[in-house]
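Here the complex is missing one protein chain, while the rest keep their positions.
Order of writing sets the chain letters: A, B and C. Residues in each chain are counted from 1.
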Amino acid sequence: MSGEGYSTQELMIIAAAREIHDGEVVFVGMRLPIMAFGVARLTHAPNAVGLFECGLARYEPAADMLYTMTDPPNQKGAAWATSLFQVMGLLQGGHVDAGFIGGAEIDRFGNINTSYIGGHTRMKVKLPGSGGAADIAGMAKRLLVIMNHDPHRFVQRVSYVTSPGYLDGGDSRHQAGLDGGGPTAVITDLAILRPHGRDHELHLASIHGGHTVNEVLARTGWDLKIIPGAAQTPLPTAAELAALHRIDRDGFWRNKI
Amino acid sequence: MSGEGYSTQELMIIAAAREIHDGEVVFVGMRLPIMAFGVARLTHAPNAVGLFECGLARYEPAADMLYTMTDPPNQKGAAWATSLFQVMGLLQGGHVDAGFIGGAEIDRFGNINTSYIGGHTRMKVKLPGSGGAADIAGMAKRLLVIMNHDPHRFVQRVSYVTSPGYLDGGDSRHQAGLDGGGPTAVITDLAILRPHGRDHELHLASIHGGHTVNEVLARTGWDLKIIPGAAQTPLPTAAELAALHRIDRDGFWRNKI
Amino acid sequence: MMDKLSNLPSAIADIVRNEDSVVLGACLEGNIPFCATYELIRQGKRNLTMIAPISDASTDMLIGAGCVAGLTGAWVGNVSGGLGHNYRRAAEKSMPHPIRIHDYSNFTLAAALMAGAYGIPYMPVRSILGSDILASNPEFKQTTNPFTAEHEPVVLVPPLKADVAILPVQRSDRAGNCHLWGSSGVTTEAAIGAARIIVVADEIVEAEIIASDPSRVPFPGWQVSAVCQVPAGCHPSPMAGRWRRDNAFLNDYHLRSREVEGFQAWLKEWVFDVPDHAAYRAKLGERLDALQIKGWAPSAPVNYASE
Partner (left out) sequence: MMDKLSNLPSAIADIVRNEDSVVLGACLEGNIPFCATYELIRQGKRNLTMIAPISDASTDMLIGAGCVAGLTGAWVGNVSGGLGHNYRRAAEKSMPHPIRIHDYSNFTLAAALMAGAYGIPYMPVRSILGSDILASNPEFKQTTNPFTAEHEPVVLVPPLKADVAILPVQRSDRAGNCHLWGSSGVTTEAAIGAARIIVVADEIVEAEIIASDPSRVPFPGWQVSAVCQVPAGCHPSPMAGRWRRDNAFLNDYHLRSREVEGFQAWLKEWVFDVPDHAAYRAKLGERLDALQIKGWAPSAPVNYASE
């Protein structure tokens, strides 16, 4: 707990919820993002649509707790139950506004590694792999990242780009054939980073209450710059907290990342 | 009527039915082929499967008369109701043994025109077009053609190849990228033609009762050769006729082509 | 959820513009929204490009009425009668005016719509190798398969997206979430790729009915622009579980459209002298009643309970 009547997990979920605009179609996946989707729907984005790569779309968040996106409560009352190809095809077809992913490593250009620590030729740790993350990072109009702010996870350069951010910065994402997209917010347990400037390098955009700039800099593996006007992350409102508590009654997801 | 207790239409349907082997997956389309499929199922091919490009597969033929493949009796009790892409994808995927098509013009290599009489640059008559015929002709392991034997329809060279047969003969079909396939029987109101020899030119394979070789030659627009051993088309059996009458109770399709 | 319920004349007026490309029916010979065909003609829409694998006589009617400048399809005619007389007049004699024909086969049209829907840069196919469709439609490209050592020709089909898709379904809620059953043709691909979707629902139902079975939903309801309730909106084409085909109607159209004068008389009788679809249904009267499916052969239920 931050001592302010909300936990860090709750702040992260609510910060993520604010990244979803009304009427948007969003790949929400599991864990914190699905909570964020629920909060957004119940507060400022009542017409948002949530997509799940197993082949589901939902208007209302599931009525019961989910361990995975395929769990029966996510199937019941879905807006569309179909195939992976059709739902992820919406993404490549340009029909998806935003997508959430997590990661094991992220670098200053927002590239994410969930495949091989050390790279695939000099693997130190085999991570589970892309799942749909590479597709979401490549094709969503905006990418939203949620990760804990560990220094060994926030690195100068990821050893393997599972999910492309701005690649080498500048227009290198465009050069690779990815028109538009890229991460617009990295929500951590300390702060929110956003790309800034023509290089699209991730900058510190806001700090969560109870943390300091120096703490964030110390836990970031590159020379983190600060967006002019960076301030404190706005506190959760009572309405946002109430929405979150309504969705995650048992606190299952609020207590892990 | 041929005066033998069966009509020419009935003989054509039954000859077509004999081209369907047990257990095969066959694009049957409408009109005579769907009757042929029904006769085959009820006689020698109880495990044949019929496909319809609208997105249907059937084991049992429809219980009621169909004007089109999408008619409600064809939907009811289908083995699979799905999309065009999936059913025609089976074809391209190599999962379809045979397909039936008709045509406005056919040539000595079994190429069929249902698009432009006179060709597309010097069109005389605009015909409806391919529908699924080009795909079926290209991708079915065997192509079965049903047409009336009019001299102006059986031509030396079609003016537009909607549905490829053996193209220019020899290995030209293979050269075009079509491995296997091609017409194996052209069933007309006079006779059955089949490809013969390395050139795959259509030859006279059997003549229906009551017709003569000279009549067939006169009504074929190329110098039709005869397969050694060509004989009379076997007569419909009582079982085949009974099956046909069971399917087309009102004689709707038997009376037109 | 947004209420998108509209009436067909308003939806056609607001959503279909001259010059648009339009998918009008995507299930081949069935589920063709003839109600929209008639309304497009009444409103005098011009220079449309019609996209459909097969839309029976609907396309022929629109061509004869002068609404059509382009055709992107695999088959235009009259399924009951064969040739489409208006199509022939337009293609052969530029009557009432010339049309551009973009030849496809059924499978390549489905592939093109799939590419359009899902952002696939182009769809490689083999099914029309050797066909002169490759000669008359220069939009296809031929290449070779880079994965095979042997020379293996491949046809590349460019993506196709409609401006408007007008798609009949058996039932829809007011927000455009709908159920379609039976064969679906190219419905899903046509809908997802279209900039605007008009759902023509035989019946409007409560949202709970649709939500009770999300696997029956053919395309995302949130992409729908308008929902119109038009019972028998497909007449004379069939709809699974609802309406049988009016073959005699299509035969009559075929005979009367053989000459321009006959077609114009047909058009006056069945389109211009009929103000809307309610009047059309009234004019059909008992004939329509006889086509309505009265039987009940229900799908076995499935369970979506989660505990």
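Quick note on the criterion: a contact is a pair of C-beta atoms (placed from the backbone, for glycine too) under 8 Å apart; a residue touches a chain by one contact, two chains touch by 3 or more.
This is a predicted model, so every value here is computed, not measured.
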item: Touching partners, among the displayed chains, of the absent chain; value: A, B, C
item: Residue touching the undisplayed chain, where the options are A:Ser83, A:Gln156, A:Thr212 or A:Gln232; value: A:Ser83
item: Identified contact with the non-displayed chain, of B:Ser7, B:Gln92, B:Asn148 or B:Ser172; value: B:Gln92
item: Interface residues of chain A (partner: the chain not displayed); value: 30, 52-56, 67-72, 75-76, 78, 81-85, 88-89, 91-92, 115-116, 119-120, 123-135, 137-139, 160-164, 167, 173, 176-178
item: For chain C, the residues touching the chain missing from this view; value: 119-126, 141, 143, 145-147, 152, 154, 156, 158, 170, 179, 181-182, 184, 205, 209, 212-216, 240-242, 244, 293-307
item: Footprint left on chain B by the chain that the document does not show; value: 25, 47, 49, 56-57, 59, 62-64, 71-73, 75-82, 85-86, 89-95, 139
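In the analysis below, only the chains that are shown with their structure count from here on.
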item: Furthest chain, CA centroid comparison against chain A; value: B
item: Chain B-chain C separation of Cα centroids, rounded to whole Å; value: 27
item: CA centroid of chain A to CA centroid of chain B, Å; value: 57
item: Chain centre separation in whole Å, for chain C relative to chain A (CA means); value: 40
item: Residue list for chain A, restricted to those that touch at least two other chains; value: none
item: Chain C: positions in contact with at least two other chains; value: 188
